[in-house]
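One protein chain is absent from this view; the other protein chains keep their places.
We call the chains A and B, going by the order they appear; numbering starts again at 1 in every chain.
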Amino acid sequence: MSGAVLAVSGLRVRVGGRTVVDGLDLVLPAGRATALVGRSGSGKSLTARSLLGLAPRGAERSGEALLDLGGGRTVDLLAAPPDRLRALRGREIGYVFQEAQASLNPTITVGAHLAETLGAHGVPRGRRRERGLAALRGAGLDDPAALYRAYPFELSGGQAQRVALALARALRPRLLIADEVTSALDPVTQAGVLDVLRADAAGPDGSGRALLLVTHDLAVAGRWADRIAVLDGGRIVEEGPARAVLAAPRHPLTAALVRAAGPLGPPPDPGEFAEAPGAVR
Amino acid sequence: MDRQVIGAEAAEAAAEGGGAGVPPRPGAPAPWTARLPPRVPGGRAGAAVALGVLGAMALSALLAPVLAGHDPVATDTSATALPPGSPGHPLGTDQLGRDLLARMLYGARYSLAVGVAASAATVLLGTAVGALAAVAPRWLDTAVARTADALLALPMILVALTLAAVAGPSPATVVAAITVTGWMPVALIARAEVKALRGRPFVRAARSLGLTRTRIFLRHLVPNALPPIAAVAAFEVGHAVLTESTLSFLGVGIPPNTPSWGNMLTDARALLLTGQWYTVALPSAAIVLLIVAVNAVATGLERRGAGEGRTW
Partner (left out) sequence: MSAAIACTGVVRRLGGRRRRVEALSGIDLEIAEGESVAVVGRSGSGKSTLVGVLALLDRPDRGRIAVGGVPDAWALPGRGLRRLRRRVGWIPQDALSSFDPRFTAGEVVAEALPREESGRAAAGRVAELLRRVGLDPEAAGRWPATLSGGERQRVAVARALAVRPEVLIADEPTTGLDLLAQDRVLDVLSAEARGRTLVLVTHDLRVVRRMADRLVVLDRGRIAADVPAGIAPDEARERSPELARLIEATP
């Protein structure tokens, strides 16, 4: 596997009689952020969810997606049974998506969410609160103790997104998938969340984590990802280092997206993301 | 952990704007999620069948004089208590020798007429009162709501008996009694629906177009409030038919000899566990069938309303 956390080959997903994802190959290297870019309806989210076993009912998946579990062991996500996938989600793969509020149970507190996730993956009762608070702090929330006691409806959109982020990162998974996390947020919160995710892939604590950023916004991809893969017609039509893809797009769709993204500055150095992100109001 | 599944579906629904129940027009390049099966399993087919059943009932009621073959009130002491399948009496006869087929068909006329008339009056009155209260000044709205709540406590039977004492027993009295005691739940639902709709973005958009409040009320609020009201309306039909039988039994409705499904039940109630159980079974089955059919249509209507972009 040599440094790849996830290797997808020939992913095909059919929904309602139509092949939406048609032979997708993608490698997610350790310590790197890869952006999967495409138009609405191109199948980017479907790809992410298919890898996690969260595809809609009636979806047919085929292909191979090998997740590296360390120590030479791998598991094929597309062949694993549902309980195996459930065990992997959270522990090995963290998933954050657009509708953060919808992923939170409105009847239990934020702290209860964290404790449940941590407990489900074997963290002893005594250490759950401490780890939960650390996760909230790591997601860029100040005053984690107050938020620990809060209910989801008391959170602002940005806070809810960061709580979802904390939940996804709580067990320090090897692979983090962020699915259009930024579309519903204002740029300041968006930047904060992405900074945290990016730091995971690059920083020393991450060591070997991979980040998959699913987005339609090429500018976001350019700023926060190391590699960009463009999805069109159900497969990857262009892939390469972010800087190169933006500077010299080869596929017409990429070129159109680059034009539409407006004037793009040069992507900043990966080293910039090593520090902790700013606090949230 | 499976909260993520729910969340993922919510994300998808949010992304697609909740349009899963609406059929795409041909030639329209719909997003692939629109091709997922609509969330109405059997609902539409069931409603269609139910509509057919109701149509058949209405038709046989209309054609009763043609189909009956006997006078429904004519007694025949030589042919009492005949079982179904007897020559000349396909559904048998009752204790007094009256042909059950004829009584069922003429009974259909009465029960359907009263059921439909009473529920129509109830729904019209309830909807009008409820919808108008929802857009009325606050004091009026509260007054109407509290009145409706208070009237809910009225026992229907007392009202019916009072009406009968004043106006004399008749089908009209039955309809009036049912309406007077039944409009409140409909009004409260209509009021709740219209109030909820007032805050919806599409009503705000109508205001931004400079439309008058009356126009918005009639063109947007009332029509969109109808699906849940239609559901209640349909249930009201069943309720009205059952109520009619009670009132007929108490002598408030039609004279005892004239058949209605309700009073046929009353006549035969002692015979349930005897050899003439069919005298109870026939009208009961008819009432049950009517109620089930009407409810199936109502459910179909309600689901259709849910499919047209109304998200939870």
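Basically, a contact is a pair of C-beta atoms (placed from the backbone, for glycine too) under 8 Å apart; a residue touches a chain by one contact, two chains touch by 3 or more.
Predicted model only: the values in this text are computed from it and were never measured.
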Point to revise | Per the touch definition above, residue among B:Ala206, B:Ile254 or B:Ile287 touching the missing chain | key: B:Ala206
**Study point:** Contacting the left-out chain in the complete assembly, out of A:Gly10, A:Gly23, A:Gly41 or A:Pro241
**Key:** A:Gly41
Practice item. Check the options A:Ala79, A:Ala146 or A:Ala256 and report the residue that touches the missing chain. Key: A:Ala256
**Study point:** Residue of A:Thr34, A:Thr117 or A:Thr189 touching the missing chain in the full complex
**Key:** A:Thr189
**Study point:** In subunit A, positions touching the absent partner
**Key:** 39-41, 156-158, 183-192, 216-220, 222-224, 256-257, 259-264
Study note, to complete from the structure: Touch rule applied to subunit B and the missing chain gives residues 16-19, 22, 24-25, 27-28, 30-31, 34, 200-202, 204-212, 220, 223-224, 308-310
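One rule holds for everything that comes next: only the chains that are shown with their structure count from here on.
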Point to revise | Centre-of-Cα separation between subunit B and subunit A, whole angstrom | key: 51
